[in-house]
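All protein chains of the complex are present and in place, except for one that has been dropped.
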Amino acid sequence: MTQHNGHTGQERIGVYVCHCGSNIAGTIDVEAVALWAAEHLNHHGVVVARDYKFMCSSLGQELIEKDIKELGLTRVVVAACSPHLHEQTFRIACQRAGLNPYLCELVSIREQASWVHTDKKAATEKAKALITGGVERVAWHEPLEPLRVPIHPATLVVGGGIAGIQAALEIADAGFPVYLVEREPSIGGHMAQFDKTFPTMDCAACILTPRMVSVGTHPNITLLTWSEVTDVQGYVGNFTVTIRKKARYIKEDLCTGCGICQEKCPKKVIDEVFEAGLGYRKAVYTPFPQAVPKYPVIDRENCTYFQKGTCRACEKLCPTEAIDFEQTDELLTVEVGNIILATGFDILDARRIGQYGYGRLANVFTSLEFERLSNAAGPTNGQIVLRDGVTQPQTVGIIHCAGSRDRNFNNYCSAICCMQSLKFAHLVRERTGATVYNFYIDIRTTAKAYDEFYQRVLEDGAILIRGRVAEVTDAARLPGEEGKLIIQVEDTLAGKQRRIPVDMVVLSVGLEPRHDAKEVAHRFGISCSADGWIIEKHPKLDPVATMTEGVFVAGCAQGPKDIPSTVAQGAAAAARVLARIQQKEIALEPVRASVDESRCSGCRICNGLCPFNAIIFHEDRMVTEINPALCQGCGTCVAACPAGAISGTVFSNEQVLAQIEGLLLDVARRAPATEPVPV
Amino acid sequence: MSKYLFYPGCSLQRTARPYIDSLLAIRELIGLELEEIEDWNCCGATEYVAVHHVAAYALVGRNLALAARQVDGTHTVMAACSACYLNLAKTDSYMRQDAHLAQQVNTALDAGGLQYTPGTVKVRHLLDIIVNDLGIEAVRAKVVRPLKGLRVAPYYGCMIARPDRDNRWDNVEHPLALDRLLKALGAEVIDFPMKTHCCGGHMTQINQASAYELIRRLIHGAAEYHADIMVTLCPMCQLNLDAYQSEMNRYFRTNYHVPIIYFTQLMGLAFGLEAEALGLGKEFVDPRPALSRIGIELPAAEPETVTVVEQPRRKKKDSGLPMPRMPGSKEADE
Amino acid sequence: MTEQQNLPAYQAASLPPFIPGSFLKEVMDATPGDSRLQMCIQCGTCGGSCPSAADMDHTPRQIFAMIRADMREAVLRSNTPWYCVSCYYCTVRCPQEVHITDVMYTLKRMAIREKLYDDSTAPDFSQTFIGYIENFGRSFEFGLATRHNLRHRPLQLPSMVPFGLGMLTKGRMDLTPQRIENIEQLQAILNRAIELEAT
Partner (left out) sequence: MSDSFEPVLIGFTCNWCSYRAADLAGTARVKYPPNIRLLRLMCSGRLDPTFVLKALASGADGVLITGCHPGECHYLEQNYKALRRYLLLRRMLAQMGIEPERVKLVWASAAEGVKLAQEITDMVEEIRALGPLNWPQRHNGAALHADEKAVKEGTA
């Protein structure tokens, strides 16, 4: 650590340059930057400039606190990572030392310099310019108080899979109200489709159903299935959410869930959702017997009455007169303080992988189809059979990484496929005794008891071949291949191309973000990564928060993960929300605009600019006023005021212009001799 | 009429004479106007690039530069040979991606007073133009003699489908463009699983055992599906599968007889054109028996007894589990 | 101070070029565009897809491992690239988008330049082929087939007579090569290109 003392100016500014280990120091000569700041920015008020290994560590923070007290600093500039990560950390440090927290400025020399540039000299020069901008800007900072707003105690949970179920139960059990919104007719999500769960092979329904029942009967949970969130307004602590409750055409208060309507409905449809296209349901249906809630829905697209105007069999036969063809969609508005998104995943459309023949070759199945095939409650009552519905396979090939770790499809590892494929191998061995081949690139069994499961599947006699399958074909070339599916692969450990005839192929297809993940994220004001998964606030230290305060994420919406991790995230998100609710209020950035009435000319240019209706015009005095409770702080009116009568905190004209000047101090020589813009 | 610059390539001048003859015979009917690139040279096939690097791209670069000079109204260069198509497209694409290569190619071209700016012309294959520009419907409208009852194996080969840099095909593994086109001619198109497998390429000249094995796989595949005829769109594929079929039969002691003709020839037949104008009759494996079965008689047809095997169709099962729905499957069934 | 542009990812990265002077780098540098060869994860999709894999002494995947292991001579002596039929199956299926077919061409060029091949049939075929192009601007099947077969398969030549005769009588082969008009221009271009390769 080096220390450089400069001489005193009007404001007493301290500059702190972080090494961030080698994250910054690897590219930027941080010691030289600190030395330079002490020497060259002393005319700009810098009285001390230091560099330190990790400014955000407690020792780093103490360094700043000590200087505030001992050197009488009035402003602090920390050159480190993005303010979105550590602004709060350093503001609190300032506050501890008795300095108003808003007199601290963060300069991002990691995300904006060391991580994005390779030329060390240029990156170092840029860091100096960024810091100069920060120093010039911080001089104009004003002491501010955060805006405190109360937090509404209710929570919205979007998605009724195991992540959403877990989160909802945790919060409801703590005594706070929850709205659980689910798009499908029942909660349960993908887990409800599975037969067994790895590595312990307990039955998915046996462990999931009790939780579903708890959700359905919990006094603190309002369950809204067959519903979707259509609009979100407001901000942390105070969201107003609009939910479309789609018409079920069933009167929930009268329906007993007896199932007669489903039994009598004459219209059979392929169930593309719950049965993954492998089984049938009726036009009026609950997706599965243990569905929560128990009320069915009428699928308008396929209902004979809705399409052709006659039938109404369900209505005639319903013992409680619960069928209501006149029902319409309802829009509900609820107030919540926090939101948890647990919207889950889709599976990759296996038809896209042409070389595996799914959709063309009857006996190529997806993993989700296989789950239904092996499920005792599935379309074959758990019989593992070929597409003809009767023949048991003698040989089964299970292909890992189908569409994952592949730049032609999804570049990431879907995380669950290795264990899922091993589970399938075990089930096939156990139920049919068929010969099983698993084709893999790498076996990734990294969680607790997972590798032991791999060992067990090897003991079961599954044959593992290291090689990514090149193609699945029905074009027989050699004796013994006729009538079979042939898996062509390089057995990379033997170094030979092999053709392995099998009866059934199971594709462990990758997990994908929901097809509408981007729209949903946009609706909640959060972002998705390029892959489409919701971006968490910090991948390690804040994995369930998002960049938008009050919106949390849990489960596969954030990225592919197995059931244990999903449940852990659901509980973690709930814990974060509960902590928020217990605080009762939250501090907001005091970024607000206000009008200096003495300078307002009454031109009304700003009047039409505010989408939040925060700008009011007083006809009597011919002046404009801004309602601070409604102002969101965008600053559009500040930029528009020709009289300069509107000013905005945190991003005032003075602050921005001073920052520009600072950013360009090193190149100011190139500017024209006469200063063209009056500041 | 849609106009395109035309790169015929060496094969169409010689071994694939029937391909160009049939193409020229049908072009008016489907509204295709072609302007040949003047003084074009060989594309180098798969050989030049195995010996020289810059020269291989400069060789193709000369053709692109000549084509660019003829750009007038259209900037699309059409090739009918798969290897020519791929070499032209690949050179343009690599020159776009790799500034160093582009500069070297242009330095070389400069020695001949030529220049080529990558991206000036767009290279496309004949099938792509017929299916995607002129349209299947325009083809269907000209059919006067539907090829009803003719079981055809659509064979694309490699280099037209792969690598598909500009996403021209619905699926690089199992494209359907040719299938749809042949269905529009009234033919019965088999779901040929080998449709994009390799014909052996230059292996017929290098290692005949390897080549014959690759040829056998394709011919065997077509025979397994009881195809009357296999349709190709590449001179190399046609040559290997047709001219070497008897050699292959001798090598494996088999007796396959699968005629191989160009898709343009089949289009011409469906359009009611004369066989001779379509270059038919120059094949090694005689297509006449297959064609006469659907009532198309070629001149000097020698009577030949053909054993017609009853074709086992894939059974449709009613009691089974539903099949996944395929996008565009309705269209493919037409 | 600007970042390097139009360079393959492995060269533009902030790290210094890996293993300077390695055979891997040599192969990548000699392949147009970004071949992404360093991204191979040894999954075997190429070896599984290859129609000629059975004839190769090493699968393409093994060749890539050998390139990384700097087994220069063993790689260039391998018959693997010469059995490549340019079908591009490996290239389109490779999950890492390695330009495998192009790498095979690069290995052929290297082997020819250093005369490191055990069976000369394929290299000779390529060179005979390009000889015709350099002299006429067009390929010439008749000359090619006869010259090539005379040299490499003289005993089989009689059995090829029906084939050649068939081609001639069916008007699918000529006895004389065609020559493009401006052959001098093409030769000037190719000579300049070959000079560039040497530098």
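Going in written order, the chains are labelled A, B and C, and every chain counts its residues from 1.
Basically, a contact is a pair of C-beta atoms (placed from the backbone, for glycine too) under 8 Å apart; a residue touches a chain by one contact, two chains touch by 3 or more.
All values reported here derive from a predicted model rather than from experimental measurement.
Enquirer: Could you tell which one of A:15, A:123, A:520 or A:556 touches the chain left off the display?
Expert: That would be A:123, which touches the missing chain.
Enquirer: From the list A:82, A:290, A:394 or A:594, which touches the chain that is not on show?
Expert: Final answer for the missing-chain contact: A:82.
Enquirer: Of the residues A:71, A:144, A:247 or A:657, which one touches the chain left out of the display?
Expert: A:657
Enquirer: By the contact criterion defined above, which parts of subunit A meet the unshown chain? Give residue numbers in ascending order.
Expert: For subunit A, the residues touching the absent chain are 82-84, 108, 110-113, 115-119, 121-123, 125-126, 129-130, 133, 522, 525, 527-530, 535, 547, 591, 605-606, 609, 611-612, 632-636, 638-642, 648, 650-651, 653, 656-657, 659-661, 663-664, 667-672, 674-679.
The rule is simple: only the chains that are shown with their structure count from here on.
Enquirer: Which two chains are joined by the greatest number of C-beta pairs in contact?
Expert: That would be the chain pair B-C.
Enquirer: For subunit A versus subunit B, what separation do you get between their C-alpha means, in angstrom?
Expert: The answer is 47 Å.
Enquirer: Would you mind pulling out the distance in Å between where the CA atoms of subunit B average out and where those of subunit C do?
Expert: About 23 Å, centre to centre.
Enquirer: Quick check: what residues of subunit C touch more than one other chain, meaning two or more?
Expert: Only 89, 92 qualify.
Enquirer: Tell me, which residues of subunit A touch at least two other chains?
Expert: Within subunit A, residues 355, 471 contact more than one other chain.
Enquirer: What part of subunit A is in contact with subunit C in the complex they form?
Expert: 117-119, 121-122, 355, 401, 405-408, 441, 466-471, 488-492, 495-497
Enquirer: Flag every residue of subunit C that touches subunit B in the complex, lowest number first.
Expert: 6, 30, 32-34, 51-52, 55, 82-83, 85-89, 91-92, 101, 105-106, 108-109, 112, 121-123, 125-127, 129-130, 133, 137-139, 141, 144-145, 148, 159, 163, 166-167, 170-174, 178, 180-182, 185-186, 188-194, 196-197
Enquirer: Help me check something: in the complex, which residues belonging to subunit B touch subunit A?
Expert: 171-174, 191, 193-194, 217, 220-221, 224, 317, 319-327
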